[in-house]
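There's a structure below that I have some questions on.
Every protein chain except one is present and positioned as in the full complex.
Chain lettering (A and B) follows the sequence in which the chains are written, and residue indices restart at 1 in each chain.
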Amino acid sequence: MLEAPVVIAVSLCYLGLLFAVAWWGDKRADQGKSIIANPTIYALSMAVYCTTWTFYGSVGRAAVSGIGFLPVYLGPTLVMALGWFLLLKMIRIVKANRITSIADFISSRYGKSHLLGGLVTIIAVVGIIPYIALQLKAVSSSVSLLLSYPDIVMPDRSATMSVAADMSFYIALILAAFTIVFGTRHLDATERHEGMVAAIALESGVKLVAFLAVGGFVTYGLYDGFGDIFEHITTNPELRHLATAIPSGAGYTGWFSLIVLSGMAVLFLPRQFQVAVVENVNEAHLKRAAWLFPLYLLLINIFVLPIALGGLLHFAGQGVDADTFVLTLPMSQRQEGLALLVFIGGLSAATGMVIVETIALSTMVCNDLVMPLLLRHKRMAIEEAKDLSGVLLSIRRGAIVLILLLGYLYFRLAGEAYALVAIGLISFSAVAQFAPAMIGGMYWRGGTRGGALAGLAAGFMVWAYTLLLPSFAKSGWLPDEFLTQGLFGIELLRPQQLFGLGGFDEISHCLFWSFLANIGAYVGVSLLRPPMVAEATQATVFVDALKNNGPVGAALWRGRAKVSDLQELVGRFLGPTRAQTLFVAYARRRGHADGVMLEADAQLVQFAESLLAGAIGSASARVMVASVAKEEPLSIEEVMHILDEASQLRTYSRELERKSRELTAATLELQEANERLQELDRVKDDIMSSVTHELRTPLTSIRAFSELLRDDPRMHLADRERFLGLIVSEAERLTRLINQTLDLAKIESGRADWNGCELDLKEVIEQSIAATSQLFREKGADVELDLPDNPPLILADRDRLIQVMLNLLSNAVKFLAPGSGRVRVALQRLADGLEVSVADNGPGIRAEDQQLIFEKFRQVGDTMTAKPAGTGLGLPISRRIVEHFGGKLWVESVPGEGATFRFTLPFAPVRETAVAVAEGA
Amino acid sequence: MHRRVLAGDRLVAAFLIGCVLFNYPLLSLFDRHTQIFGIPLVFAYVFFAWAAVIAVMAWAVERRFK
Partner (left out) sequence: MSKKILIADDEQNIVISIEFLLRREGFAVLVAGDGEEALAKVRAERPDLVLLDVMMPRMNGFDVCQALRADPDLSGTRILMLTAKGRDTEVSKGLGLGADGYMTKPFSTKELLAEVRKLLGM
């Protein structure tokens, strides 16, 4: 089933399927039912990062350097952790300014410069061409391998083969046609390709499945799992080094360089910028992608080393290229179906990359290279043409064909000398040159057009000299002496040991010199002069992209323009009908119900420019708008003034917001404080009223009896004595009440005197019982004691504890039935203190009253007709005393069976305690 | 707002952890002729550290508060 017609038919069917998915995706997008509005699809589309380099090349790399293939995936993982910030900012900027490519991004940032956009485009095209060549190489060799089945014949590629007989040439043409159909069917102001993204996500799925299938086959079919394969190599002296070596020869520096390089590539490769930033539907998708994309990378790499080792063992000495193991291993086992699946997986990896990359590049070439030239040299002709949207599409299609043919050319020139991965790294190093201008542009206001131009140019030249030209030299297209003896035979200029710098692998070497030149020139030149008007404006737009400020651009435009002129201009590039629709919709949004705007204000001009920017790039859009609108130039002072005002306004409003938040908080606090005060007031009121009530009650009796005695001198002696006795006892009650009230007030206000010392609780209890023995005798009650000898000492105030005990004992006696009462006092040792219990066999206390009795002036005497004697302050005071010494006082009771009051006191801590209590007093 | 800031801080932490785990000198500690469960130590280490960093990232962004 691996004959040519079958292979071709399956390939075409697969491409057809992709196209169907893309067509369906576009159709749904037009209906407003996006199928790619899904974080998983977004993450899968990012996996366009994995090309044939990953699919075929990683195994080749692993066969030489063990896990040296991995840093290229670790870098993106790390960068995705920062994607939350970096990518989010890029997405915001791109959406706000209708930026369509990385060239547009950089050109727009540094004042919408044509020159800069053009330079970025050239770097991108030149840098990416080897990468496209890599895909062509991989696809063509996979096809020829498959067609030689059942033999395994390494493709013979000699430079002498004619173009007409070269299969890769036709593959390049087919890919070009496919890309044209995919990416340039219509021109869109936002330049988004939903269908394409859907197809790319599908391809990512296919290549992962294919790779896992072949990995599983090799690891578990051909061998007996990971352990088996690794055991083979530890016993094989030639392969043993693969189990450890961090990229052989390159060392840790090379490893680190690759992490840095790939981290930047995953941001700045035109195709990655396209899928991650331009095609982003919803910035919330970044969250899922932040970990799902790295997870994809991990999964597709798990079987790389096993396949590489399996291939090395299996094909030992047969001269099979390790880059082909993924395909040749299933072929050697006659696994035709699996081989076909692998081939389709490889095709997915290649087509995905080529489609997105060339679409991104063709947009750049059109908007930032061709359009500016046309505008400059053929302005008249363009202005005469009524509808240019067709011209734009043609330019893009031409660019796609051209880019693929350049890729083919590089493949013919240099493709043979390098392994897949090495070719890819040349491209990575090229796009890494965008990093300073991009990241600097997003976070540093000081960067200027001159700085960006100088940095990019310097970095690009160093890259070309140290990496690109050597790749030609190694392929024999430049003399070998260039490498070994340097340019013009000057040893210091040897491209891979520039100025004698040795000890680096070629990638680290290039990275160091190119970044030194790039960053140095970018920063150095930027610092030569302050930013000009356009640069300062755009710096604000970019650097402040995450702050929610209004469009700065509109605030910075002053002039006159006619609505009809603007609409006609937009119509020329987007088509008159589409322009009409867009303008009417815009007028409605601005509040003109009839869809007609009479005056073109700064915002409308801005709107027209952003529409054009989507189609022809921001720099060209600015030029075109300037041709129909009379702009009054602003001086740098005016611009800075406006920008300052805007930023001051933002500061003011932030300040206001903060102030108002503070005010709200303060108001709340005040309210709470007020409520607390009122509550305190109410409590105080209650207490005052309770106290007066309690004072008035004995006074009432005293006064009444006194008056009775006074008014009736002939009262019986017995009555007289009885009344006098009552007066005395009520007076005593009054005294007690006053004392306790003052006592409690002192305790509560913290002004009470405490004389803390270590004391024996047993002694205290015995002393208290002796003091109340008279009470017990009167009631005819028994007292049982259960006191251990020599209990551990506790720290408390002796008099206060006696006060507590007296209170509890007199309470107990008070409620006992005369004659049959029994009170049991026990002292018990707990883990961290002592517990005293006073149990009586009185009437008990109802559950709902068990808390109440500890409140001030709350007496519970339901079971009696009269109130029990007492002030209602004894228990609250006792509780406070016990709590003061770190204990607790509570009651347990079953009504009818008596009540048990218990309190605990902690052991005296060793030493220090006396000091602590003294301080607390 | 706080939640967003916290998630962001966690991602930065994941980035820093990854930078340390994936590079010299920590990496060199595992670069030796030893096997763990029949797998070369350095291979097992890199994949384990990688998976751990991804897990931290997933936890940071997907975790729902309350």
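Here is the rule we use: a contact is a pair of C-beta atoms (placed from the backbone, for glycine too) under 8 Å apart; a residue touches a chain by one contact, two chains touch by 3 or more.
Because the structure is predicted, anything quoted here is derived from the model rather than measured.
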item: Shown chains touched by the chain that is not drawn here; value: A
item: Selected residue (touches chain absent from view) among A:Arg334, A:Arg703 or A:Arg829; value: A:Arg703
item: Omitted-chain contact residue, chosen from A:Glu3, A:Asp719 or A:Asp782; value: A:Asp719
item: Contacting the left-out chain in the complete assembly, out of A:His693, A:Arg777, A:Arg829 or A:Lys888; value: A:His693
item: Sole contact to the chain not displayed, among A:Glu609, A:Glu730, A:Asp797 or A:Asp840; value: A:Glu730
item: Contacts of chain A with the absent chain, listed as residue ranges; value: 689, 692-694, 696-705, 707-708, 711-712, 719, 723, 726, 730, 861-862, 865-867
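Note that in this section only the chains that are shown with their structure count from here on.
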item: Chain A partner contacts - residues on chain B that touch it in the complex; value: 7-8, 11-12, 14-15, 18-19, 22-24, 27-28, 31-33, 35, 37-43, 46-47, 50-51, 53-55, 57-58, 61-62
item: Touching residues on chain A, where the partner in the complex is chain B; value: 66-67, 70-71, 74, 77-78, 80-82, 84-85, 226-228, 230-231, 234, 240, 243-246, 252, 255-256, 259, 287-288, 290-291, 294-295, 298, 302, 305
